[in-house]
Every structure is written in C-alpha cells, then in structure tokens.
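Removed from the display is one protein chain of the complex; every other protein chain stays in position.
Chain nomenclature is as follows: A and B, assigned in order of appearance, with residue numbering initiated at 1 for each chain independently.
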Amino acid sequence: MTEAIVTIDHLRVTFGKGADTVTAVKDVSFSIAPGETVCVVGESGSGKSVTSLSLMRLVEFGGGSIVDGRLTLMRKDGPIDLAQADTTTMRSIRGRDIGMIFQEPMTSLNPVFTIERQLTDGLRLHLGLTGSAARARALQLLRDVRIPEPERRLKQYPHELSGGMRQRVVIAIAMACEPRLLIADEPTTALDVTIQAEILALINRLKREKGMAVMFITHDMAVVAQIADRVVVMYRGDVVEEGPVAEIFANPKAEYTKALLAAVPRLGEMQGKAAPEPLRLVGQKFVPKSLPPAAQPEPLLEVKNLTTYFPVRGGPLRRHTANVHAVEDVSFTLNKGETLSLVGESGCGKSSCGRSILRLVEPTSGSVMLDRKDVLACNPRDLRHLRRDMQMIFQDPFASLNPYMRLMAQVAEPLRNFGLATGSDLIDRVAALFDRVDLPRSYMRRFPHELSGGQRQRIAIARALAVNPKLIIADEAVSALDVSVQAQVLNLMMELQADLGLSFLFISHDMAVVERVSHHVAVMYLGRIVEIGPRAAIFENPQHAYTKTLMLAVPIADPNTRKLDSDLSFKPIPSPMHDRSYRPTPSTYDTVAPGHLVLRD
Amino acid sequence: MRGFLTAKGLIGAGIVMLVLAIALLAPLVIPDRMATAMDMRARLSGPSLSHIFGTDQLGRDLFFRVMLGAQTSVLIAGSAVLMSIVIGLPLGIVSGYYGGVIDNVLMRLVDTLLSFPALLLALTISAVLGPNLTNTIIAIGIAFTPFLARIIRGEALRVAQMPYVEAARAAGTTDFMMIVRHILPNIMPAIIVQGTISLAFAILAEAGLSFLGLGTQPPDASWGLMIQASRDYLDVAPWTALVPGAAVAITVLGLNMFGDVLRDVLDPRTAT
Partner (left out) sequence: MAYLINRLMSVVLTLFLISIITFAVTNILPGDVAMMIMGTQSNPEALAGLRESLGLNDPLIMQYGRWIGGILTGDWGTSLVFKEPIGPLIAQKVTASALIVVMSMTIALVCAIPLGVWAAVHRDRWQDSTASTVALIGVSLPDFFWGIMLILLFARGLGWLPSSGFVHPVDDFQLAIRHAFLPSLALGLGLMAHLTRMTRATMTGILGQEFIRVARAKGLSEGTVVWRYGLANAIGPVMTVAGLQVGYLFGSIIVVESLFNYTGMGWLTYQALLNRDIPLIQGSVFVIAAVVMLANLAVDLLYTLIDPRIRLA
C-alpha cells in the first residue's frame, strides 16, 4: 500500500464541559490512501460526521474538542499533525489540501452572494488568482462538474439553481484548488434518487481524473456498495469493522455490520417471490413468516380520475392566478389485505394523492370509493365517520405526535372521538394496542420526547390501528428512521397486515423498500401515474421511460452491481404550475399485461 | 426546567416575585398615613436614616410611596395584558386556524393597527375616554391587542400545519376539540412568553402615560405619576425621579429576564 494521505490515530472527541461532557468519538483509527474512496458508514450518533469535521478542525466551531489522538496529513513538504496545527496553518489547509462538501445543498451556498464570488474567493485566497484568471478557472470548474450554461450560472444567485445544481456548485467549490482529499459528508442524503446517482457518478469521475482520495460519510449501505473502495463501519463513537468493500458485504465480521446489512432491503432480491416478505433480522427470536398472496382479490379502495390542484394566488387582492397540478387524473384500485405503493421523486404528487384520498386536502375532481362508499361525496359529518375506516401514518415521527399530550391520550384520541370506549375499557384497549406494536405498557404515561424515532412511529401506528381501520395510508412512514429501526417498523407493518388483513397505501421514494413491501406498485411523475402493475411486473419488466430511469438510478446494496461507470445526466422534472386556462390531457394507458398499465405520453 | 437555575433565571424570578409580593402585601402592611403624611419641614430631603429613599416635594416618604405605587403599576399592567390576551386569543386562533377570508380581513386590520405606535394609541384612547385608572387599563389593553393577536395567529397557523393536527383530523377530531386538545396547549408556551414580555412593556407604558398626565390620576399613586411630580425638582432633588424610575427599571428588567429564561425553557425555537 502506498503512503496514506491521511492517518487518523486514536482520535477522541468530546462535546461540552465538566459533568455534561459527551464523548462523540471514542477511539477511532484508520487511514486513507491516495486515489482511494473510503466510506465511513454508521447510523445517527455513530460519530462519523464528527470524525470528518475533526479532520478539518471544524468540530471546534460546533463546541467539540479533540482531546486525544493524531491526525496526520501528508503535505508536499512532509507530514503534519492536524490535531496540533494552529489556526493559520489550518486555514491554509482547508480548501487547499482538503476540500469538503456537506449534506444540505439548499443551505450550503450563501444566499446573498453570486456563484462566481463563492467560487473565486477560495481561488484568490489559496492560488492568488484574480480578475479574469479567477473567472476563467471558475468557468472551468463549472464545466468540470457538468453544469449547463456555465457563463450564465456565474452571475446567478443560489436560489436560481435547483438542488442538484447547487450540490454541483458546492463540489466545484470544494474542488477549486484541486485538494488531495475530498471529504463528502452525506452529500446525497437530501437529494432525489436520480440526482443522487448523478452526484455519485460525478464524485467518482472527479476522483479518477484528479487522482484524489475521497472520504465519504453516509448512512446508506446501498451508496456504500456503489462508491466505496474500503469501508469503515462506525457505531457509537468506535470503529467496529474496517475492510475492502467486497469483503464487508460478502463476509461481515462484526455483529453490528451483520445486523446492519440484514436490515437493508436490496433492489432485485425479491425476484421470483409471490408476495411481500419481512426482513430476516439478526437476533430475531422467530423466523418471520412469508405472507401468502390473496386468493381472490377484493377491491377496497377505488380511485378514479382523482385530480388535485392547489391555487396560486397573487396580487394585492390575492387573485387566483395559476394552479399547481399536484395530482393529475390518477386512477387505481387497492385490494383488501394488500399493499399498493405510490413511488416517485419529491414533488411528483404522491403525498398529495394520499392526502386527497383522506380529504385532508380537498381534491378538485374525480371519485374515491372506500368499500363502496363515496368519500368525496360525503358531508363533513359522514366524512368524519368514514375516517374510522381509513387512517394515516406520517413521515416525521417527531412532528406527528402532540408534544404536550401523554402517549396514552394520543392513542386513545380516535377511540374517544368516536365514543368507542370509555373508562377502564378505554385503558384496556389502549394497553392492547401498545402490546400490538411491541411497546411496553409502562410507556402509556410518557410524553413523546421520551421516545426514540422508531418508538414514536410505533405510537403513530397504534393510533392508526385504534379504530380498526380497513385502510392505512403510510406517507413516507419509515424514511426518517435509521435503517435497522426502519426494518423493524416495516416488519411490524407486514405482520399487522398478515394478522388483521389491513390494506396499505404505501407512499415512498425508496424503490428497495417498495419492492420489499408491495403487492402492487404505481410509479408517479408530475402528478400522474406513469406505470402501474403487480410488483414483479414493475421491477422486472419496466416499460415507461421514467420507471426505467428510476431503476437505473437506484443504488443497489451490492458492490458487484456497480452503476457509476459513466457520467449520468437525467432530464430535470418540469414545473407542475400552469395558468388557470391550462387544460391537461387525460391520462390514457396501454395494457402491457393483465393489470400492468403504462401511460401513453 | 434547568434554565431557571441560571443566574439570569434566579434573579429574574426573584425580582418578579418580590415585586408581586410588594404589590400584594404593601397596602396591607404599610399604614396609609406613612405614605401620605406630609412633613413640610423635610420637603425634598435626600436619603437619610429617617427617610431611606428621601422625601418628595410635599415631604412624603418616598420609600413607602414606591412600595404602595407598586400595587397600581402591577394592577394596571397585569389587567391590560390580560385584556389584550382575552381579546387577542380568540381573534388569533380563529384567524390562524381557519384561515381564508376571515384571516385576510382580520390581519389586514391588525397590520393597519400596528402602524399606530402602541403608546400613541394608548395615549389617544386614554385622552379621549378621560384619564383614570380603569381607562388606563383599557387604553393599554387595546393598544397591545393587535400585537398579541398577530403573535397568537402566527403560532396557531404554525401549529395548525403540524402533522399531529392532521393526524388528529384524520382520527376524526372535531374543530372544537382540535383547538382545545391540540392548538391551545401547543401555543400556550408562546403566549406565556409573550405575556411576560408584554407585561414589561405594559409597566413601561403605564409609566409613560402617567408621566404625561394621561394615565393614573392622583390620589392613586403609581410610579409614573411619581416621576411626573418630580420633573420640576430635578435640579434640587434628583432622587425624587430616580427612586420611582429605578423601581420601574428593576421591575421591567426582572420581567425581561424572566421572559428570556421562559423562552429558553418553553419555546426553544425562538430563543435569542
């Protein structure tokens, strides 16, 4: 092995003082060689970001301090210990020897400065470039990161660029002085899957062309499989395992790595299976049963031509000037005891569709039949009663529970609303619901802030189950959870379906999760369903161009199936906002196979 | 709750409790004549052992007058803030929770009212109604209402958009129960914080009104009134202004400190 660019040696980082001291990184050692991508992977609280911030000595700005260890960086004039370096030295290293990109492209750029200014101030500082030379270099950088119309971009402000383009600019800034090490801290977590694929391919290409080393921080094993040469697995401030990527995936040694990998759904692993199947988690007492496919499908929810527009108002009198076409002529059927997934990227209308069905937003037109009852036609009183049959689980487990209400009261609320139980009967039923979602009864007296994210999501499920609904709409219900917790919640949902015959409308952006849980899948794009059909048909025989794009973009948690060889560039999604006079064409479909429909463009 | 155990929290809470105790107890403990007894030989005498804060232009003991003035100032400020919350709460909740046309009309009105400086509005109302204790409360109460309505509306709007409100609606919760169970408890911290800060402003407003002769009228005693009376004697007896002025300043400081700490503890989103 060649001499490492960076060697982290027994790093220890703490936050706070005295009795409040928290050790974020306990004892971390690993090194990064030139031209190598090292992925540091772990769930929240593992200390992976703190490790990367320590290398830049940015951790001090967040109140942390490096209390022990050496951070050796090889510079042209020899090695230097970053843990001991003074402020001036660190400033000459940041942006020059080490570049860094961050998670949030929307806030990574200064909103009041032009792109040119933000690109060139590093060049001025480290390379002494000024005026036209700096400008020319900035243009070249924008070309390197494949931003269209680079001349125009220079004069623009961050808000005029899309999220993906902003992340390209942030990468250009980090690459400006050709650093020998690029630190990328969850750079694609906030991005849609197609943009993520583009950015991963870009980082991979830049690494090859410039021969720099990359330290890539992520929680996503699929991304690790796609981009890493070597992997460092972190857990609660310690390195639990380190090794080449193929080795880690094929033959994990640490218990934690095994558990983590078992919890990750892998795109394609459901091939040839008839029905959804719970994940086999490490340390699980029982072997989860496979769900048998329904013998005779019986429709529960029938949605026809559902359309939801959001009015855009402008002017001093707040006149209705335009519409956001959130849901456009959507039709589908969900059978009893089955799961239909709505999958798509942000802004495709999948959430609005779910909320329209519940009438949490009022649809513009169309019909929704739940068990032969017309949801859209009923008056507010009937609607309230109809809602007993359909419940919802939301994305953010922190925001979907009232912080000032005991968990018992929150789970009991639907029962009280409909007068279904009182007194000790109410308490018994709530206790039974806690048992059902595997939460100890002692939690009934607690408040939401005393629970973890996964536990809160269980409460949300218990609340949804309280009134024995037939349909549960789960809107990105597991996306905010760490992967191991996500697997547990997914398994719980599948178990409930098998036991209670529930139907799920599962709204998600995660193709691998969708493949795992669904009977049927509908792919949404710009408010419409572009392709719908049985899960196997969609994943094994995608027909619509957009479905194929999604399949191509989804990272697979298997280092033998790499997709990042060439630069990727997908068509950006157009705006769903139209003038009031705009009349969209109706959705018409071609039937590829029984039940497998593809939108005619 | 740990936020209260800081120097700021302890001092703030200490001052607030002390002022409240004085306002409640002083009228019971201190005989009226101690504050009204005129000692013409000791007019405008400086702080001494017999009059620790000195005396005013009529030879009345400033210590006792300040103690008794607390009651009026606290009564006016408390009632005025209570009044503005009682009016502003329903307006703000209706506006923020239901939105739509009601919200547009109400908030346009509130925004316009906010163009009138609160002190000017209070002075005008007080002058027009005729200055006395009750009308001072009404004047300050009305002048503060638009501000509180605006804050409450913003909070109600924020809470109404939270997923737990949507979840409750999906669970069949009626509008009334939604407001009682979900909206009110979640906007309460903000109201408590704003109420405390408004109390500080109301003490200042009462002092300002009375200082200008358009607030409390004699024989009611308030701190603002004492400062007004001192204006002609600033040169010879500055303590006649400084003593009640310091009473106002310390009370307001205590309320502001208490409000800051309350905000840190109850409402971390808007912590300064």
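Quick notes
The working rule: a contact is a pair of C-beta atoms (placed from the backbone, for glycine too) under 8 Å apart; a residue touches a chain by one contact, two chains touch by 3 or more.
Note that the structure is predicted; figures quoted are calculated from it, not measured.
In the complete complex, the residue from B:78, B:99 or B:213 that touches the missing chain is B:213. When the omitted chain is restored, the residue from B:30, B:113 or B:133 that touches it is B:113. Note on the undisplayed chain: of the listed residues A:42, A:99 or A:414, the one touching it is A:99.
Considering the full assembly, B:248 is the residue among B:19, B:162 or B:248 that touches the omitted chain.
Residue-wise, the contact with the chain that is not shown comes from A:121, picked out of A:9, A:27 or A:121. Residues of chain A that touch the chain left out of view are 56, 58, 61, 91-96, 99-100, 102-104, 107-113, 121-122, 125-126, 157, 159-160, 170, 173-174, 176, 315-316.
The missing chain lies against chain B, touching residues 108-109, 111-121, 123-125, 127-130, 200, 204, 207-208, 211-214, 227, 231, 234-235, 238, 241-242, 245, 248-249, 252-253, 255-257, 260, 271-272.
The criterion applied here is as follows: only the chains that are shown with their structure count from here on.
Chain centres here are Cα means. That of chain A falls 48 Å from that of chain B.
Residues 104, 162-164, 166-174, 177, 181-182, 185-186, 188 of chain B are the ones that touch chain A when the two sit in their complex. Residue ranges of chain A in contact with chain B, taken from their complex: 318, 355, 358, 360, 384-385, 387-388, 390-392, 394-396, 399-405, 413-414, 417-418, 460, 463, 466-467.
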